[in-house]
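Note that one protein chain of the assembly has been removed; the remaining protein chains are unaltered in position.
Coming up: subunit A.
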Amino acid sequence: MAAQQPVSGTPIGLVAGEIDEFADASTRASTALGAPRRIQPRRPFNFGRWFAATGWRHVVGVVMVAFSLFPIIFVISSSLNPRGTLTGSNALFSKIGLDSYVRILSDPQVPFTTWFGNTLLISGITAVATVFLGALAAYSFSRMRFTGRRFGLISIVVVQMFPQLLAVVAIFLLMSAIGDWFPAIGLNTHVGLIMVYLGGALGVNTYLMYGFFNTVPASIDEAAKIDGAGHARIFFTIILRLVAPILAVVALLSFIASVNEFVVASVLLIDTEQQTLAVGLTKLVSNPRYADWSAFSAGAVIAALPVVALFLFLQKYIVGGLTAGAVK
């Protein structure tokens, strides 16, 4: 952990923050369980003292958990409501059934499963390619010294200040021009959208990985070089395995970012069949004639599940990878 100090001015601070927090939660959980048990039996329980010390914290906790969860509970409840408009969804868990799920998955007017597949495909490929491109760049910045290295690092940070969505008009015009010559990668294609997303592959991600690559001792590379391994072999078979935790972080961040991305996707993907969940569901709900709120809720629950699962699952993996020490 010590090597992973939150570096000011870089996003690594963020991840380090999260990691610290989780590492701490897991290590301290054991001490926290032991400590009060030793003390408590010795003195009688005093509500006032308990409340002043930790009780009020529970009050805050309960209030915040209620604030955090009530939209989530609401959407789950209305998704279980068999037939429901928005008004019908207001009585929480009054009826329970899976009809809305069946409706959203089988409605011929709403190609929900296609959107879902599109989203997984686009975000998945973008995440993998982003990790790959970012890792290549981070490796060269971390391990090689060349003219323009500092300039490269700085310009990557500078360019990332201006997110792609600012240039959405130009992206649209560029892609429609490309589409005139090469319809397979132009407007209204998934390949085109993925290519646009990959424009943002270097940048924050590279910086994040660059910081992590620097924590892997260069002596490992040197040892491998002496054993006769080439640069590509060192990169693919040694370094990439040692930095797996950061690859997971970047893949997760990139995946979530593309799942959430609306502006560019809505402009580039024209046909309903080509759209992603963000575009499709937003247009569905904003259509005033569409009144099946519980079917939308069911769709939202299905759409959120993989992302939430990945988020919770990968965070544990990241913490495990970091605390175990990737470099042994």
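Points to keep in mind about this one:
Assume contacts are C-beta pairs under 8 Å (C-beta built on N, C-alpha and C of every residue); 3 or more make two chains touch, one makes a residue touch a chain; residues count from 1.
Convention: contacts and distances are computed from a predicted model.
For the chain that is left out, the UniProt protein name among "DNA-binding transcriptional ArsR family regulator", "Maltose/maltodextrin transport system permease protein", "Citrate lyase beta subunit-like" or "D-inositol 3-phosphate glycosyltransferase" is "Maltose/maltodextrin transport system permease protein". The omitted chain makes contact with just one of the residues A:I104, A:A127 or A:I171: A:I171.
Only one of A:I104, A:I122, A:V216 or A:V259 touches the absent chain when the whole complex is considered: A:V259. When the missing chain is restored to the complex, the residue among A:L80, A:I104, A:I122 or A:A137 that touches it is A:A137. From the options A:L80, A:V110, A:A127 or A:A201, the residue with contact to the unseen chain in the full assembly is A:A201.
Among the residues A:P82, A:P111, A:G124 or A:G152, only A:G152 touches the chain that is left out of the figure. As for the chain not pictured, it touches subunit A at residues 5-6, 8-11, 13-14, 16-21, 24-25, 28-29, 31-32, 35-36, 53-54, 57-58, 60-61, 64-65, 67-69, 71-72, 74-75, 85-87, 89-91, 133-134, 136-137, 139-140, 144, 146, 149, 152, 156, 159, 161-174, 180-182, 195-196, 198-203, 206, 225, 228-233, 235, 256, 259-260, 262-263, 266-267, 278, 281-282, 285-286, 293, 296-297, 300, 303-304, 307-308, 311-312.
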